[in-house]
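Here's a slice of the assembly, chains where they normally sit.
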Amino acid sequence: MSDLTKTPAPDAEQSAAPVPAVDPRLLVREEGLKGYWTEFTRKVRGGELGSLPVFIGLIVIAIVFQSQNGNFLSASSVANIAVYTSGLGIMAVGIVFVLILGEIDLSVGSVAGVGAAVWAVLNVSNGMNDWLAVAIAVLSGLALGLLHGFFFAKIGVPAFVVTLAGFLGWSGLQIWLMGQEGSINAPTGSVVEHLTGYYFEDKAAAYGLALVAVLAYAGSLLLDSKRRKAAALPARPVSEIVLRAGFVAVLCFVVAYVLNEPAGARGLPLALVLFLAVLVVADFVARRTTFGRQVFAVGGNAEAARRAGINVDRVRILVFGLSGLLAAFGGLFVASLSGGATKSLGGGNTLMLVIAAAVIGGTSLFGGRGKVWSALLGMIVIQSIQQGLNMLGMASEIQYMITGAVLLAAVVIDSVSRRTQKTAGRA
Amino acid sequence: GKAGDGDTAGGGGDSKTIGLLLPENKTTRYETFDRPIIEAKIEELCGDCEVKYNNAAQDTETQKKQFDALVTQGVKVIILDAVDYKATKSWVQQAEKKGVKVVAYDRLAEGPISAYVSYDNEKIGRLQGEGLVKALGAKAKESNVVMINGSPTDPNAPLFKKGAHSVLDTGVKKVVYEQDIPDWSPDEANKKMGAAIDSLGKNGFQGVYSANDGMAGGIITALKKQGVKVPVGGQDAELAGLQRILSGEQAFTIYKQIKPEAETTAEIAVKLLKGEDIASLTPTKVTSLTGEFKDIPAKLYDAQIVTKENIASTIIADKVYKAADICTAEYQAACAAAGIK
Amino acid sequence: MIHVFATPVLALRGVSKRFGAVQALTDVDLEIHAGEVVALVGDNGAGKSTLVKTISGVHPIDEGAIEWEGDEVKIQRPNDAQDLGVATVYQDLALCDNLDVVANLFLGSELKSLSVLDEIAMEKRAKELLDTLSIRIPSVRIPVAALSGGQRQVVAIARALIGDPKVVILDEPTAALGVEQTAQVLDLVERLRERGHGVILISHNMADVRAVADKVAVLRLGRNNGVFDVKDTTHETIIAAITGATDNAVTRRQARTATKEDAK
């Protein structure tokens, strides 16, 4: 059937005046840096800021805290922020998928707790092999997530209720699993201890990773641009690629430098590497695979997706499974930080912070819009605020208030810009 | 229609039931020790008595509902370990009107209670302070100390804090960093400790006060990561804490002998149920923390500082944990060194 | 118009469908042969879209049977219909507003290279498709939420042409289209017929119906109200079948305007 449109009908030669490929109303960007700049200013004026507000917010946070406490940007503090970001950030990646699907998962904290408890009971109390115990813990998270997905997709219980039931039920399970012990220590030298405790002290690690990241990024941009040009499609100009890659390079190398060089620097934390790996894979899945496309489609309009022949139930179940899996994995990071699994792991504000990170990073709560990287950005914002306030030693009630205010402020800029977009009819 | 035929609050109906309300379920002690010991002792003293147990999971409102549920069922004696010792005043008053006797356990609940059995929380705080000063040794006077306190919303946390301050404020050079940890959360404690190190520098402090063992776990992880080695003290004698003490990561913990406390409470409760005199079990009299209720018959126990040296003579000897529980493969050597078999 | 005596590709036998208290379809029959364009017409709310949705699996039928090339089939989900070879353009379009034009076009049948989405191939193909339908869209990378009514409609039509359906169902495909795009779509319908596909075309525009359809099936209040051969039926007969009366707003309006013209 495709030939129907590809080879024009016999009398098609009559339609001599082909429609111009590009709409004349589209304001095309000029070539070169100048075009980049004019487009940038146009976007800023039009309110299409993307991640810019959060970046600016982060810079403001850094400046404020650094001016209050000179150690805020020290190697060890930055490394700590990176490590704290990793555990909850991994959970936030799962939540990003759930939010793109237009749903919510309230059970992440409890599933994290169960994951940690399963690992601790197997590995520490029953002496199972490290890796096996970790694998089983993560898989049990997957299983719980799939169960949520099943009840949501197949039985039709709202995800909110399913995961609320999970939130309650699994935290009971967690306490029950831990049994007699209030907490179970992570053995010295165990995999879980290393999760947040291990640093690649060799400087080559941080710099190497930065280099690989920059090369991969620039390479993929260039390749894409080349292929697009070959297909006669509009492509990114080289100048823009250079600019983007340059920006990424500066970012990566500054971070690598801070982690490697200053006094007290301990190198690249393993936790960060793992988190970045999760991000890259998740981003690839979200943007470059059929599954990712289906998640966006279901989140945008589930009925349209269904009519397009997408197995909506399957997508939903898998996304909740993914969220459970990542929650349990993140739970092991938290356990590693706490020195072991505890009965209260994953309680408190865990859930709120994880969701907040995704939202601050720019993922919509209403489905269909979001980026995996928002988990990173949002969580860095949250953990930086906490680290800064902790370093200032502020009373916890004041910390609550400031965290609330900063959260709001971080999103206000973004919202104001989106409002501009909205009056321009684009949101 | 005939809904309430199981005769309730009115008459002396349920004279064989004792209510037991414990405050939370996230640390080791309550479900693992207090509850079984109390239940066993009551069983021993009164074979046909039943214990109705509930745990409030750290929520005052929940505990009130559990309290009401017991009163509703006509329970005559309630052992109450209050989530919030102050808030209980009206509950206990109402219960008293219905002839329900309340034994305050572990925390001095406000109101016209019949008896009080406990450790003094402020005193425990003082012990913690003393333990830390001792662990710092001769350098104590020149030492700076970091204090990681309990939850800002837990009414008991200020008592520990107050007690510890009363010792540390004079015993050490300065408390250079102090934080309350919401929900006593170990990972939060870890982050606060990390921030403290970042802010004070690795040599900016010489000891850490941790309000309980769970948080000490997170604190020690943070210290280890930065390669800082200073004494850290906790509370509760949790298994994980004891193991850290053995491996030298944690300096001490506070051990409250739960067994005598729990058993005395059980005895008092049974006596109250049978209408017997409890004077023999309650040698002292205390006044409620607000000063409103005076002459409460009480039995106060003393807590102990547990270090590597006396684990064997306390925890093991009291059969809180078996040597085998503590001395898992990883801690075998340390156990041997500490003389634990 | 070829194979009229052969087995129909698709046949509905006594199909009924109820929504809550509304009996939307009662005992409806319909046959579509290969290479035949059947126009489905009827008043607003007659049940045309509902009928189409039962065929395409959006709503399973309550009673009756659907036959595909002579065999009875069960169509419970859109997937079932697609597997048989039915492609549908819905009246309410059913696009994912958050996705861009390319993503919508290929939703459910993405082009891949090495199991990675091949965005470039898809974008290229999308442009070709849209060009044949004479539509100008500022950029195929714009979310469909930003498109005009007609642009969205064309995207939905183009979607149905991806894959290789045997029966194409078009529910008021030209409702929002400009004159030029309408002409293109009518051309398209004719090309589909020439290639032996079965087409169900729903439209309120009698001129369009008469221009491309072979048969006209009329629905009225959820029931069959006659099947007519386009060639030997007058406009008036069809209108009368649709409205259920020879005296209706249309004839009245004609009469009135005629009188006015006369008066001038």
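A, B and C are the chain letters, set down in written order, and residue numbers restart from 1 in every chain.
By our rule, a residue touches a chain if its C-beta (ideal position, glycine included) is under 8 Å from a C-beta of that chain, and two chains touch if they have at least 3 such contacts.
Worth saying up front: this structure is predicted, and the values here are computed from it rather than measured.
Counting every protein chain in the full complex of this file gives the formula A x2, B x1, C x2.
The criterion applied here is as follows: only the chains that are shown with their structure count from here on.
Chain contacts in this assembly form an open path, with each chain touching only its neighbours along a single line. Using CA-based centroids throughout, the chain positioned farthest away from subunit C is B. Taking the mean of each chain's C-alpha atoms, the chain closest to the overall C-alpha centroid is A. Subunit A and subunit B, compared by their mean Cα positions, are separated by 40 Å. Chain centres here are Cα averages; for subunit B and subunit C they lie 74 Å apart.
Each chain gets one centre point, the mean of its Cα atoms, and the points for subunit A and subunit C are 42 Å apart. Residues 69, 71-72, 74, 76-77, 80, 84, 124, 127, 175, 180-185, 187-188, 196-197, 264, 334, 336-340, 342-345, 347-349, 386-387, 390-393, 395-397 of subunit A are the ones that touch subunit B when the two sit in their complex. Contact residues of subunit B toward subunit A in the complex are 25-29, 31-32, 152, 177-192, 194-199, 201-202, 213-214, 217-218, 220-222, 224-226, 236, 238-240, 243-244, 247, 328-330. Contact residues of subunit A toward subunit C in the complex are 1-2, 4-6, 8-9, 18-21, 23, 25-26, 224, 227-228, 231-233, 287-290, 293, 296-297, 299-301, 303-311, 367-369, 425-426.
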